[in-house]
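Note that one protein chain is taken out, while the other chains of the complex remain in position.
For reference, chains read A and B in written order, and residue numbers begin at 1 within each chain.
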Amino acid sequence: MAPRYAPSIRGRLPWLILILEMIFIPIFLFLIVFEPTENNKVYPVFQDVNVMIFLGFGFLLTFVRRFGFSGVGFNLLIAAFGIQWAVILDGVLFHFKEGSIMINIPSVLIGAMSTVPALISAGALLGKVNPVQLVWMTLVEVTLFTVNRWIISDLLMIEKHTSLMFVHIFGTYFGLAIAWFFYHPLLGKNMEKERSQPMSDMLSMLGSLFLWMFWPTFNSVLVPGASKRRNAVYNTYYALAVSAVTAFSFSICTNARGKLNMVHVRNAVLAGGVAVGFSAYLIYSAWIAMTIGFLAGMISTLGFTYIQTCLNSAIQIHDTCGVHATFGLPGLLGGVSYILLISIGDWDNITRLGYQALIGVVCLCITLVMSLGGGLLTGFFLTCKLWNAPKHWKYFDDQAYWEFPHLANKL
Amino acid sequence: MAPRYAPSIRGRLPWLILILEMIFIPIFLFLIVFEPTENNKVYPVFQDVNVMIFLGFGFLLTFVRRFGFSGVGFNLLIAAFGIQWAVILDGVLFHFKEGSIMINIPSVLIGAMSTVPALISAGALLGKVNPVQLVWMTLVEVTLFTVNRWIISDLLMIEKHTSLMFVHIFGTYFGLAIAWFFYHPLLGKNMEKERSQPMSDMLSMLGSLFLWMFWPTFNSVLVPGASKRRNAVYNTYYALAVSAVTAFSFSICTNARGKLNMVHVRNAVLAGGVAVGFSAYLIYSAWIAMTIGFLAGMISTLGFTYIQTCLNSAIQIHDTCGVHATFGLPGLLGGVSYILLISIGDWDNITRLGYQALIGVVCLCITLVMSLGGGLLTGFFLTCKLWNAPKHWKYFDDQAYWEFPHLANKL
Partner (left out) sequence: MAPRYAPSIRGRLPWLILILEMIFIPIFLFLIVFEPTENNKVYPVFQDVNVMIFLGFGFLLTFVRRFGFSGVGFNLLIAAFGIQWAVILDGVLFHFKEGSIMINIPSVLIGAMSTVPALISAGALLGKVNPVQLVWMTLVEVTLFTVNRWIISDLLMIEKHTSLMFVHIFGTYFGLAIAWFFYHPLLGKNMEKERSQPMSDMLSMLGSLFLWMFWPTFNSVLVPGASKRRNAVYNTYYALAVSAVTAFSFSICTNARGKLNMVHVRNAVLAGGVAVGFSAYLIYSAWIAMTIGFLAGMISTLGFTYIQTCLNSAIQIHDTCGVHATFGLPGLLGGVSYILLISIGDWDNITRLGYQALIGVVCLCITLVMSLGGGLLTGFFLTCKLWNAPKHWKYFDDQAYWEFPHLANKL
């Protein structure tokens, strides 16, 4: 019966993650100390971000009919694992002082947010790689993203919030570059196992709603200053509301039979939040956020309908969860609108305008290069036979990794 | 194949909501400015209310076995849309000053709470109207509810919190009045498609639990004064706990075979929260809240068993989600108990007592007239052929509106 299954991960996963834990714990022992502050104010928003990461992203990935356990389970694994690594890296690069690293709740929060690119990439690869590969990917991706953040914030002097808002673009293009290595001509051709099921779609919608509801926290939590933070909350809220409405509208327009598509609704409603990520705190009037939300909902839905098919057939990149349309395109829109908005803010000072815009473009380019380049290298590394990658006929199948209550009762 | 489906909404919905967004965005551009405050304290409770609206109400409406996508999806659409309109209206009626409207997080919160009547009405109409009709309904209902609130709080000088607690009564009777127009003799007669399924019942229970858990926030968030707010939290909590216990008890008592009914449990547990909405802040001892919760759980369960059937057969109003027993009857109980409680508070001053009681009765009557009258007019408007209303044999069917992953794999 063995040959029917994907190669076992027994010889790989347990040892890999145990060894990594054995490395992390001593690092914490020797390097990391708690900052003796008593400020617990950030705790409620910290919890919001955790709900987004573990529940929002986790359930968003449960839509594949026979891959629900893996969707939510592997998300938990790589997030719980990635956060530990991200906290260490963030400490080494930003807070290393006199042989030790001082951490506080905000640094754990930043660690959690730095794990998001890995969760987005995991969405693009959903069903096509095994957890060993996901753990390696998380390790590399969190490292590169933190380095990218260090370049942007320490070398180019961009503030911390903005440097973290590149999560969406970084995660998407890193994931797509890896996905290129795991392409198979049968993918996306209406493979029976890749499809969703009404109930798995509902659970995925649950995840999406949690992301949607707490997105204002994600876009505001690192913004310095209460009044800017409040702006970020407002503007994200309005952008999300408008992008939800737009997603419904364009979903029907682009469908031949005039019907809604759950994939569009579930994902494109988030586009507004992604797109105002960079700029929500500096928008002074809700109509700008609403316009960005409108455009984001539109390009996300159109991206699902037209660009995703094109990626699949022409460039041979199969994006299971549609992260390109959900996070990539709206992220790019957000980057462009951010550059426009800071430029307009310096309209009277033409030198400063040019400089600001230039820096913005440079950040965007660095992120794209780091993510695509890192993704290609990582993808190549993940094709190594050592990781027992699943064959394409075992793609999208929980049974390759999970003991089922009873084989006859599979979903 | 076309005739099997409900008339397409392609020619209606996208344009309707796009045009409305095109109207909203300029209104925000020209009229609305952010208040330059730095108070973000209300943010956590604001999020609680959002969870209730998008997740609580959304999943509460997923119990119809083949109407889950529409339950949660249309709820998201009309809430995201209604909030934008409610903020504009609230601004125009309450905060218009020198050609502009100043908004802050509390005004978005009030906007969100003003959308609740539309969500309740959508529960009564669940499965029988299309999203075009729901959007029109939301537009009218939010307008009338805000006008109703303006009459109560600006003309009759009732405080803001109380004026908003009429959401339950308003939403119920507005929805029932519309439901009268969409009655069909086959409804409620154990139509196969109208029934739930264990898994859809579980998701609905999930929504109900979120409403239940955050109801203390809903009843306290607008109450002025920390000590009154604390009372509102306590009393709502106790009323909910007792109404949950009572719902279990009466659900078994009213069943011929001595079994529990998920419909009772899911809905009647909320009755306590609805019933103490008006008065939670002024109750000085938990036993009063517990007694109101007890009565609310009782009348809600009895309402499901006896009144709902009677509404359906005698008055020809079919209430899909049972909003009358969940929100209507407990809301009326709440109104009556509120009038009693404020009267008792002024027991020594007989003139004032009479006046207070009179004002309370007047508010209740205005709300009933506005909601029933508005509902009848709106219902008539929604029967217009232009909106392509679904025929009764396409009621309760997601496939009329949603592209399914694969027809053969429908739920």
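A few remarks follow.
In this section, a residue touches a chain if its C-beta (ideal position, glycine included) is under 8 Å from a C-beta of that chain, and two chains touch if they have at least 3 such contacts.
Just so it is clear, the model here is predicted, and its values are computed rather than measured.
Only one of B:294, B:338 or B:387 touches the absent chain when the whole complex is considered: B:294.
When you scan B:69, B:212 or B:338 for touch with the missing chain, the hit is B:212. Checked against the full complex, the one of A:60, A:89 or A:108 touching the unshown chain is A:108.
Where chain A meets the omitted chain, the residues involved are 5, 8-11, 13-14, 17-18, 21, 24-26, 28-29, 32-34, 36-40, 43-44, 47, 50-51, 54-55, 58-59, 62, 68-69, 72-73, 76-77, 80-81, 83-84, 103, 105, 108, 131, 199, 203, 206, 398, 401-406, 409-411.
Within chain B, the residues in touch with the undisplayed chain are 44, 48, 65, 195-199, 201-202, 205-206, 209-210, 212-214, 216-217, 226-227, 229-231, 233-234, 237-238, 240-242, 244-246, 248-250, 252-253, 255, 257-262, 265, 269, 284-287, 290-291, 294.
Just so it is clear, only the chains that are shown with their structure count from here on.
Rounded to a multiple of 5, the C-alpha superposition of chain A onto chain B involves a rotation of 120 degrees.
Inter-chain spacing, taken between the CA centroids of chain A and chain B, is 35 Å.
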